[in-house]
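Shown here: the complex without one of its protein chains, the others still in place.
And then chain A:
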Amino acid sequence: MNFDWWTLALQTINVVVLLWILARFLFRPVARIISERQDAAHAALDAAQAAQAEARAARDAARAEAETIQQQHAEQLAQARAEAEREKKRLLADTQTALEKTRAETRAELDQMRQAEAQDMARQAGALAIDMAGRLLARLPESARIGGFIEGLAEAVAALPETVRSSMGEAGPLSLRAARAPTEEETARIRARLSEVLGREVEIAVTPDTDLIAGLELDAPTAIVRNHFRADFERIREELAADE
């Protein structure tokens, strides 16, 4: 066995050359492409993480916006409720006012109707009373329709002021209405009594008027003296109406 130093030297050179070739054309490109892939993977991972962070930020922003919208919605709802409440109260108040007004009007109208009805009833009652009085008076003697009222008429004339009394009967006979045509005796009693209270002789002109029912009515230029049932009924009815 011998050792060839030339071969050793050549093989050493060969190994070094092969080392350079493989380092240059095999290991470096492959290592570079592995590194590039790792960089690309890291870049993709970073991009994915960035996208994830961006998505999280967008999600948080959307959530915050949704909360803001929800809050605004709640505020608007509360405002709308408050406004509706105010409107409801206003409508209720308006309705209450209108109701009160309508009620007052109805009440006034009812009062008017009741008053009119009462007046009508009073009128009917008056008419009934007049009718009843007329019928009752029909049972009394005819003299009662005038004779019982002469004294009252004379007292009423006597109660008149002096200036009025002094002017009565100056211009002519005193106009007198009676429930029926008086007899001559009754006419004489009336003239005598009036002359007595007036303090001078007066003439009278009597006109029958059945509307008076019973009694007399003196119609002077300055005064009217009523002493008959018609006037009494009218006065009583007015007093009743005033009481109601």
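In this text, contacts are C-beta pairs under 8 Å (C-beta built on N, C-alpha and C of every residue); 3 or more make two chains touch, one makes a residue touch a chain; residues count from 1.
Rule of thumb we're sticking to: contacts and distances are computed from a predicted model.
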Among "ATP synthase subunit a", "Thioredoxin domain-containing protein", "Sarcosine oxidase subunit delta" or "YeeE/YedE thiosulfate transporter family protein", UniProt-listed name of the chain not shown: "ATP synthase subunit a"
Contact residue for the chain not shown (choose from A:30, A:108, A:132 or A:205): A:30
Touching residues (missing chain, whole complex) on chain A: 1-4, 6-8, 10-12, 14-19, 21-23, 25-34, 36-37, 40
